[in-house]
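For reference, the structure I am asking about is given below.
All protein chains but one are shown in place.
Let's turn to chain A:
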Amino acid sequence: MKKLLVATDGSEHAKRALLKAIDIAGKDEEAIIDLMYVVDGETSKADVLHYGDSDTASFKREKKLKESVELVEAEGIKANLIIEHGDPEETLIDHANSNDYDLVLVGSRGRNKLQTMVLGSVSHKLVKHIDAPVMVVK
């Protein structure tokens, strides 16, 4: 297990997936964990309203996700933060398939109740369309 991709949104569920990834990568010096966060339209609306403009919103997101990156680096594993804009599922699938990952990890259950209702099919969709093995962490 050298190259892992973890989908994150800064939630507890995503953190569980991240911890699992750190666990799997072990103390391997060559292991790399890519952390991916996708900003969708609704997130843009809420963040711009609360932070004023796009630049500040981007800065706040990076700051929030920095914690996760530090969590990985504290274990002596290399980490990259990837922030993309678009449809979360499609963007994640595209990114996963255009790079060689040994494993893709996603947390089950996202942020709110509405998503929880839909999310069963989201993880199913990811498992179906991502070429690499996908682990759904509970």
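We take it that a contact is a pair of C-beta atoms (placed from the backbone, for glycine too) under 8 Å apart; a residue touches a chain by one contact, two chains touch by 3 or more; residues count from 1.
Here, contacts and distances are computed from a predicted model.
Missing chain, UniProt name from the options "YdbS-like PH domain-containing protein", "Oxidoreductase", "Putative aldouronate transport system permease protein" or "SulP family inorganic anion transporter": "SulP family inorganic anion transporter".
Checked against the full complex, the candidates A:4, A:18, A:31 or A:57 give a single residue touching the omitted chain, namely A:57.
Counting the whole complex, the residues of chain A in touch with the unshown chain are 39-42, 44-54, 57-58, 85, 87, 117-118, 121.
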